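Below is one structure, written out as structure tokens; comments come after it.
All protein chains but one are shown at their positions in the complex.
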Amino acid sequence: MIETVFLMIFSFGALIGAVAMFFLRHPMRVALALIGTMLSLAAIYAELGLHVIAVFQVLIYVGAVMVFMIYAIMLLDVRDRSFTERFSSLLVAGLAGLLLLLGVLVDGLLRAEPIAAAPVTEDVFRIGAFAIVFMDEFWVYFALAAVLLLVAEIAASAVIDVRRRGADAAASGKERGRG
Amino acid sequence: MDNAHLLLAVSGTLFTLGLVGVIVRRNLLVMLMFLELMLNGVLLSLAVFTQLLGVEAGAVLMLLVFTVAAAEIAIAVPILLLLVRAGHTLDPGAYGGLKG
Partner (left out) sequence: MNGMLTLLVLLPLAGFFLNGLLGRRFGPVFVNGVGVGLPLLAFLTALWAWRTLETGGGVPIIETVFTWAVVGEHVFEVSFYLDRLSAVMALIVTGVGALIHIYSIGYMKGDEGYARYFAYLNLFLFFMLLLVLGRSLLVLFVGWEGVGLASYLLIGFWFQDVTKARAGRKAFITNRVGDAGFLLGMFLIFTAVGTLEMDRINEAFATGLIPAGVATAAGILLFIGATGKSAQIPLHVWLPDAMAGPTPVSALIHAATMVTAGVYLVARMSGVYLEAPAASTLIAAIGVLTAFLAATIALVQTDIKKVLAYSTISQLGFMFLALGVGAYGVAVFHLFTHAFFKAALFLGAGSVIHALNGEQDIRRMGGLARRIPWTFGTFAVATAAIAGLPPLAGFFSKDAILWFALASGEGGAIWLWVLGSLTALMTAVYMFRLLWLVFLGRSRMQPETERHVHESPVTMTAVLVVLAFFSMIAGGFALPQYLEPLLALPEVRFHSALVHWAQIGFAVLLAVLGLVGAGWLYRDGGKPADQLWLRFRSLYRLLDGKYFVDELYERLLQRPWRWFSDRVFLRLGDRMLLDGSLHGLAALARLSAAAFARVQSGSLHWYAWMTLFGLVAVLIWVWRYV
């Protein structure tokens, strides 16, 4: 019983955060709303027994992804039309799409048969057991994920190099123009 | 309705809100954040089913999706920065050069 209440509270929290993202103007505030949503989700994961996942949600998603986004927001402090006008030209169509998709999903959910829950032991997702299973059966995917991260790192470095080269050329061009 | 259905409904709503947010907002950074919201919505439904069926594979998948999301952001944001350096605006309307 308390589970349901707990879940309802944090679900509500996640939804509030998501809806708030719609109406906030400043990207920084939007980011904070998203962080709120993510934290609520982490609480929900913890309630479901996935403690490891909850921790990683906070560590990776909030701690890395959103922080990076906030860096980007701070760097690109642009105050043009994209700042003053919140909504695009497809607002009405977007809202109609919202209702449509929500309707379809809820309809599908209501029609669906109840899901049979398998008997679960509490300890399955404890960090010790989980880590053993993770490294034992799924180590290939772990390695592949590492490769993916390596590639992403290289790609990011390449992108940064281009930016720096471009910046240098632009700078020297400006100097020549002035001199 | 029970917990599973509740959480699944929340998951679907988060996903929908994320997609509509991409359609509706006029700022590239904000659109990126709505994409992250979509991903989180899907992750929630994955968590629900993992807990219901008790398979470790679900949890592993969630971990790996975190990894992918991180990698994705690591590349998307620099690209965005470069784009804005060149176009001087965060309005997606200014970047319609590839239209047919």
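Just so it is clear, A and B label the chains in written order, and each chain counts residues from 1 on its own.
One rule holds for everything that comes next: a contact is a pair of C-beta atoms (placed from the backbone, for glycine too) under 8 Å apart; a residue touches a chain by one contact, two chains touch by 3 or more.
Because the structure is predicted, anything quoted here is derived from the model rather than measured.
Within the whole complex, the absent chain has one touching residue among B:L8, B:M31, B:A47 or B:A76, and that is B:M31.
When you scan A:I9, A:M74, A:V104 or A:I127 for touch with the missing chain, the hit is A:V104.
Of the listed positions B:V22, B:A47, B:V60 or B:L80, the one in contact with the omitted chain in the full complex is B:V22.
As for the chain not pictured, it touches chain A at residues 88-90, 93-94, 97, 100-101, 104-105, 107-108, 111. Within the entire complex, the positions of chain B that touch the omitted partner chain are 19-20, 22-24, 31, 92-93, 95-100.
Quick note on the criterion: only the chains that are shown with their structure count from here on.
For chain B in complex with chain A, the residues that touch the partner chain are 2-10, 12-21, 23-30, 32-34, 36-37, 40, 43-44, 47-54, 56-57, 59-60, 62-64, 66-75, 77-82, 84-85, 88-93.
Within the complex formed with chain B, the chain A residues making contact are 3-4, 7-8, 11, 14-15, 18-19, 21-22, 27, 30-31, 34, 37-38, 41, 44-45, 48-50, 52-53, 56-57, 60-61, 64-66, 68-69, 71-73, 75-76, 78, 80-83, 85-88, 90-91, 93-95, 97-98, 101-102, 105-106, 109, 114-115, 117-121, 124-125, 130, 133-134, 137-138, 141, 145, 148-149, 151-153, 155-156, 159-160, 162-163, 166.
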